[in-house]
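Right, subunit A next:
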Amino acid sequence: MLDIRELSVGYTENISGRKVEILSRVNLSIAGGETLGLVGESGSGKSTLGYAIAGHLSGLEIQNGSIDTKENPRIALVQQNAGQALTPTMSIGRQLNEVLKYAQVKNRTEKAFELMEGVRLPDPKSLMKRLPHQLSGGQQQRVLIALALARNPEILVLDEPTTALDASTKETLLELLAALQKSQGFAMLIVSHDLGIIRTACAETAVMYAGAFVELGNTEKIIKGGHHPYTRALVEALPHIEERLLPNAIEGTPPKPGARPEGCAFAPRCLYAEDKCRHAVPPLAPAQDTKVACFFPLVDLRKTSTAVPEPGEGKERLLAVNNISVQFKQHGGQIFKALDDVSISLNTGETLGIIGESGSGKSTLLRCLAGLQNYSAGEMILEGAEDFDRPVEKRKRATQRRLQMVFQNPSTALNPNHTIERILEIPYALYEPKSSRSERSNAIRRELDLVRLTDQHLIKRPRELSGGELQRVALARGLIARPDLLLLDEITSALDVSVQAAVLDLLVKIQRSVGCAMILVSHDIAVMRSISHKLVVLKNGRIVEAGLTEQILSHPKEAYTQSLIKSAKAITA
Partner candidate 1 sequence: MRKYFLAATVCAAMISTIPLAMAKTLNFAHDLSFGAESNMDPIDGNRLYEAIILTYNRLVRPSYKTEEPEASLATSWSSNDKADVWTFKLRDGVTFHDGSAFGPEDVVYTFKRIIDPNTKSAVKAVLDIIKDVRAGEDNSVIFELNSSHADFPLLLIDYRARIIPEGSGDTIADTGIGTGPFKLKTLDAEGISEFVRFDDYWDGKPQLDGINVTAIADAGARQQALAAGQIDLLLGATEEQQNALGDGFNYQHIPSGAWRGIVFNTQSEEFKDWRVRKALRILADREQIIKRALGENGGIVSCDDPVAPTDPYLAKIDCPQDIEGAKALLAEAGHKDGLDIEVFTAPLDPTWAPLLEVYQAQAAKAGVKVKITSVPSDGFWNDVWMKKSATTTYWGGRPADQILNEAFRSGAKWNETYWNVPEFDAQLDVARSELDPEKRKEDYRELQVELFEKGGAFIPFHLNTLRVVAKDVTIPAVPSAALRWSDVTKN
Partner candidate 2 sequence: MMAFLDPISYYLADKIYYLVCTAMFITMVGLVVIKPSRRLLGRIWRHWNGRVGLCFIAAHILISVFGPWLIPHDPYTQFDLGEIARYYPPGLEFPLGTDDRNRDFLARVVSGGRAAIAVTCLTAILAISWGAFAGIFLTLMPRWVDGVVMRIVDALISVPWLAFLLLAMTLFAGARGFSFVPIVGFFYSLAVLRVVRAHATTIVALDYVTAARARGHRISWIAFHEVLPNCRDVILVELAMRWTWLLLAFAVASFFGLMVEIPAPDWSLMIASSRTLFLSYPYLFWPPVIMLSTLVIGINFTADGLAKAIGLDRRAADMV
């Protein structure tokens, strides 16, 4: 179905006329009904390969090689960043309808319902009338997949299809894809940094680094650590679901296209690099049970993860949320409870994890705390602040300052028009209006240091930074206020595993040095296990189970929690 030979894709620089490769000499073939997984850090060229296959090469050129497919294949692409791929001002129903119209489908309304149900979207009727921003991230993602399936594709390219999905949704989605593939026989390429879903969905996996495949082989072999030092590092960066350990980050960053080192591209970050590696490019050759592009393939396993520190004793109570409820009026006047009788409490310096499937009300809870969402019943208490129960604009500066929020997607959470310096200066100037210039710049530098960024980043704008760097900037923006409580909404789910590992590591270190409490929303149980002290399990706006993380995860009482853990394990273990 799909056969790629020696494919190089890149662009020609405007002024110098230099050709820059993004993909270099990629070989790959997928037959109908087969699925190939593609893993690697962001910037390695995964998405570019996906786009090249789908023929969306805006501004890029094929510099070498070829893509062979049968004539006029129907290729569908599910793009990264669900939120941005949907038109914000058009209802979901209309967007589906447009695509179906384009695909010349007859009974469009029926087909639309079918697709919505196919991707397990609840209550399709009311969802169709909503605008994208009225859907949770996971719901948006599923809408995108429904849109892609609308065209009955022969080749389906999924770029990070499950980033914002919780474990159970992921599982059902992957089952769904497998079933569809079986009946329709399309070839599938799944691009993801999530080794879990790759493992479930793909028999074969390619590991990509700096535009080239560094290892290709049976997924099980790869997941176990493979034989390439990079594959190994990736696997070790995964958080552990079974043990309370911090994952290992990979030091350094992947090279940019056009700045790739001579010889092995991984050499600067490789623990095993020798002189030879810096001069010659290792070819992709069979080594043991996979194909590896390394002069010194690894054999043994190594494990050096560190344990997570527990919060100290004698902490005081910081936050209490007692029995709050949030209601939305839906089309037709029914009332929908996004939060129902929810209570949480938190001590200073502690991390509370909130876990639950998509749409369970996690973000809504954070929005309540941030004063961005009115609640209909209950109370919220922040120690030492009388005005905490009010909406954010009615709170005092001092109260506003004590609570900072970091968002899931750093590319939409930072104003693209501001420089990093300005982004950091704004909150500092807001909370310290009398501060002098030098005080401000000192504070900015201090925060940069804390999140491991350098002065060079100050004059850049968000589009010039990688996802991991952006999320560090977003963190710094929250930290510069020196808050008592950080609200973190899925802050690692848009990041590579390697970067995720670094950010989790960073969170732990920050908490140790600054001492702030955190509420971390995530659907990833492994992430929770590595850093949260307490855990709350949410379902349909209600608390299912709450307690110490270790306790809940090792001895879940409720059936729902057990099933969550089970499906998470199914996908990773």
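In the analysis below, a residue touches a chain if its C-beta (ideal position, glycine included) is under 8 Å from a C-beta of that chain, and two chains touch if they have at least 3 such contacts; residues count from 1.
The candidates came about this way: all candidates are chains of the complex that A comes from, given by their letters.
Treat the numbers as computed from the prediction; the structure is a model and nothing was measured.
Undergrad: Number, please: which of 1 or 2 touches subunit A in the complex?
TA: Candidate 2 is the one in contact with subunit A.
Undergrad: Which residues of subunit A touch candidate 2 once you look at their complex with the stated criterion?
TA: Spelled out, the residues of subunit A in touch with candidate 2 are 88-89, 133, 370-372, 392-393, 395, 397, 400-401, 403-405, 407-409, 412-418, 426-427, 430, 477, 481.
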